[in-house]
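Dumping the structure here so I can ask a few things about it.
With one protein chain withheld, the remaining protein chains of the complex are depicted in position.
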Amino acid sequence: MCALRIDGRACDELRPLVLETDYLSHPLSSVFISCGKTRVLTAVSCEEKVPSWMKNQKVPGGWVTCEYGMLPSATTERCRREASAGKQGGRTVEIQRLIGRSLRMAVDLENLGERTLYLDCDVVDADGGTRCASISGAALALAIGCKRLFPAAENPFKELVAAVSVGIIDGVPMLDLCYEEDSRAEVDMNVIMTASGKLVEVQGTAEGAPFSRAQLNELIDLAEHGLKQIFVRQQEILEKING
Amino acid sequence: MCALRIDGRACDELRPLVLETDYLSHPLSSVFISCGKTRVLTAVSCEEKVPSWMKNQKVPGGWVTCEYGMLPSATTERCRREASAGKQGGRTVEIQRLIGRSLRMAVDLENLGERTLYLDCDVVDADGGTRCASISGAALALAIGCKRLFPAAENPFKELVAAVSVGIIDGVPMLDLCYEEDSRAEVDMNVIMTASGKLVEVQGTAEGAPFSRAQLNELIDLAEHGLKQIFVRQQEILEKING
Amino acid sequence: MCALRIDGRACDELRPLVLETDYLSHPLSSVFISCGKTRVLTAVSCEEKVPSWMKNQKVPGGWVTCEYGMLPSATTERCRREASAGKQGGRTVEIQRLIGRSLRMAVDLENLGERTLYLDCDVVDADGGTRCASISGAALALAIGCKRLFPAAENPFKELVAAVSVGIIDGVPMLDLCYEEDSRAEVDMNVIMTASGKLVEVQGTAEGAPFSRAQLNELIDLAEHGLKQIFVRQQEILEKING
Amino acid sequence: MCALRIDGRACDELRPLVLETDYLSHPLSSVFISCGKTRVLTAVSCEEKVPSWMKNQKVPGGWVTCEYGMLPSATTERCRREASAGKQGGRTVEIQRLIGRSLRMAVDLENLGERTLYLDCDVVDADGGTRCASISGAALALAIGCKRLFPAAENPFKELVAAVSVGIIDGVPMLDLCYEEDSRAEVDMNVIMTASGKLVEVQGTAEGAPFSRAQLNELIDLAEHGLKQIFVRQQEILEKING
Amino acid sequence: MCALRIDGRACDELRPLVLETDYLSHPLSSVFISCGKTRVLTAVSCEEKVPSWMKNQKVPGGWVTCEYGMLPSATTERCRREASAGKQGGRTVEIQRLIGRSLRMAVDLENLGERTLYLDCDVVDADGGTRCASISGAALALAIGCKRLFPAAENPFKELVAAVSVGIIDGVPMLDLCYEEDSRAEVDMNVIMTASGKLVEVQGTAEGAPFSRAQLNELIDLAEHGLKQIFVRQQEILEKING
Partner (left out) sequence: MCALRIDGRACDELRPLVLETDYLSHPLSSVFISCGKTRVLTAVSCEEKVPSWMKNQKVPGGWVTCEYGMLPSATTERCRREASAGKQGGRTVEIQRLIGRSLRMAVDLENLGERTLYLDCDVVDADGGTRCASISGAALALAIGCKRLFPAAENPFKELVAAVSVGIIDGVPMLDLCYEEDSRAEVDMNVIMTASGKLVEVQGTAEGAPFSRAQLNELIDLAEHGLKQIFVRQQEILEKING
């Protein structure tokens, strides 16, 4: 046990992970993911057309895109509703671009056909790591959605993707930070990986002080350790879904 | 039994009603309300200041206001995210003004003190009647929130409020319309009432053909019948909450 | 005479009503309506195409829609110009949706053909009841416009519509409230009716205290009494207009 | 008589000018000006504070500013409502800046005291020359407003201002262009002058072909001729107004 | 020498003028113009389509339009970035409309073919006269761009255009005002001319006190004097450019 963590977890221990499928009535597929107290509703909707820039540039195939949002009451202090503020904040834009980019790596866009898959990630309760939870949840929802849209032989879904945050707090590397840990972290890193163990995106940010190459490596090791467990859980569920 | 209704309900029968309290970690209080397949997350947050117009006009006391939203995947066809569209649609604005107005009737604003209570109503799944579900859920959340904020003797909460939709379909008045019924209704009415049986707001709208005074009365009778049952359910829960 | 009213009117007495047609040079038809000191310029313009959502959903026929605005100098305190504020306020949106919805009831949209009729309602002077004046004026302008657009046999205009406000002030039901009365009303109701006496929309709102079924009925009686007089005036003018 | 003009006017003849004062109930003063078929409602409202930039820069005295708008039904083809479009168009911005700048020349801002005078110019019917009509109307409204706000000895209003358009059509200089003339003009000029005959603003624009110094002078001569008549009319009315 | 000017220039002397062509890698043509310390990057880009309003109105030929901007660090006090403010200010809109209008006079739009030429004028350093510098620079860039786009026989470019500011300071007319002079000027005028000596636009504005016809003429004389020198410089450069 790791005496340093506020919830008594070991430094290399994930928060309890729950993946609930088809929580919603209407979309093609949905996954309600909980990572500890962080809860995100992810959903996949399919529209039978592509963005106009794809048409203009005559890019073949389809598109996968993401929109991210937070319910105003998802945070400790109520956060302002972006719809009434009249625009999405910079943090929101940055996160939804990251999610979209990562999940496009999971799909063979050319074989998707002329359609757009929308990933909606809405944070119901926030306790740190919402972008990673969104990716791990939406990747599963995307896998399920593709299974439903396509016969197995034509399924453009390539492989599962998952994300986890790691960070250094008081000099100690830790896995899957909650909000309080995240606020105190000297270094904060999000690691996004494929089920086959390759990196999709690495974003490491010094918050208080710059970090060394050795620390970078230690953090990615820790992330890999956690991601393997997430892949097992995603896989179990995906196998039970009929196409 | 009413052969006309798609879910086999009697014409004067409510959809199954579920009220789950404190679904969220952070806000002062929250109620997750389900009316059949319509599910709305309502939450109350308290800010210790009042809108600037109140200060300028030196209105004494506090304020209660509402913001309403729909998750993009809450509807049959994915609806556009208002935050990325850059503004709230006319329907959203109309609904949140109605909810705010109705719930202000439940509270003695002068005795609320210099604070604003935000009611966030976010539709997770939509199957008709989302504004009524929002009101019935938020009224309970508001009652619970006030119980927590104030000693019993100073509680500015006056009485519970609830709302239900009624309508005329193929000439037959029906209670608590689901989406498919709502789309076909000739007349659509929302009735908002206090627990003591007085009207807070009546909004009756001819959709296909204008209606008579007799029909208006029949519809309000039907609404009262349903509202009484909702008040019983709200009351049961409220009594179990400790201030 | 009703000692309670600031302008000495009887409680069931309308304000002086003036309907001036073709006040404007350019639109298909226009009515400048005065209800006491409330003056609204209503105009009908015709565009030979329908909104894109109608085309996409392959709804047959045409559309009627409304835009409402207030001149900044129409109110006691200058109100902010919405064009420079960069958006229409919630009250404006709510009112123009109500007007559009009510006036669509006056027209057989399918037989309107593939065209959109725009109703512009611009308040030049405001003294309460601007949405009702807008409806009564725009309904007449719409009737005149249709007479001009269509041969009598193909005219899709069904019947005139009018609106009036009623309210309870110090416990007394009153007809056609001016601004000062409206501000003090305990209950405020807008009643929209067809010339044949059926209800198009009823919106009753408790402002200070909830109201009883008996009061609701009393108010609608009062409204009907006033609306009959408005229909007589509209009709007189419409008959003199050549198609 | 000038055979070239569509309404039979002489080339140096103004359109019929009507100036109606206090057309509106609420503002400090208002002038409804008609120049032929162009009709503009101008109004002056007073707010007892100055823009924040004046406070920050510690500029002494007050401010005069203008907002200009067109009713959607004021033009041959209905023009889009700027409030619903969500912003003022470039033409509107350019016009209201011109009006504000010109009218500030009519007032001694330092002696205005810490207040802002809003000039609202709303075009009810447009047939060319709306910016000039706005200036001539608003200048009179401003003079009246100042007379009402200040004792004669402290009145910061300096002198009347008026504007008129001139242009060259088929090589012939003409005064006070209507819309059809304006659309065909090779050169289009707005001349704004003080009652004492000095220039406040001259804006000459080549529309089809550049123009010579001689033509520039001819046009200003023509404008002066028209402006003298407008000043007589403004003056007559202003003298009858009691402070 | 003119003792009155802060940089020791004679009253009828231009600031040092530098015209650097093809400063940018990507656009069709570009001119980096310096008028003393005022520096503006002007560029011409060509798009092979016309604005939708031209298509709808079936106007034959092409279009020339301008967008103007200032780098936030171009001014004494950092000015707000319009992209992050969410809209272009009134001054920006007014200037870019003026530039576009003036430069359209330099081109035979019908013979331009179905294309739009974008003029981007971005102020890198501002010391007064940015709109005039933009016009003189963009006119040369436009001439170069057309030479590159068209064979000589089909070149729709008609003739060079240039602009200069003049003003009256302490009663003395001066040419090509710098920022400090501009801020103190009683009258401020921008004169835009063709190389053949005709006027394209004259905008004279009283800043402190209205001005006489005699002063107007004196100012235009002074402007002509300066513009002749600018045309010589533009011409020299243009002749060296190969089509």
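Couple of notes before you dig in:
Which chain is which? They are A, B, C, D and E, in the order written, and residues in each are numbered from 1.
We take it that contacts are C-beta pairs under 8 Å (C-beta built on N, C-alpha and C of every residue); 3 or more make two chains touch, one makes a residue touch a chain.
What you are looking at is a predicted structure, and each value in this text was computed from that prediction instead of being measured.
Considering the whole complex, the residue from A:V18, A:V93, A:V172 or A:V232 that touches the absent chain is A:V93. Mapped onto chain E, the interface with the missing chain covers residues 24-27, 30, 37, 41, 43, 45, 47, 67, 69, 71-76, 78, 81-88, 92, 118, 120, 122, 124-127. Where chain A meets the omitted chain, the residues involved are 87, 90-91, 93-94, 96-97, 101, 105, 193-194, 196, 198-206, 209-213, 216-217, 220.
Quick note on the criterion: only the chains that are shown with their structure count from here on.
Chain A and chain E, compared by their mean Cα positions, are separated by 51 Å. Taking each chain's centre as the mean of its C-alpha atoms, chain A lies 59 Å from chain D. Across the assembly, chain D contributes 86-87 as residues in contact with two or more other chains.
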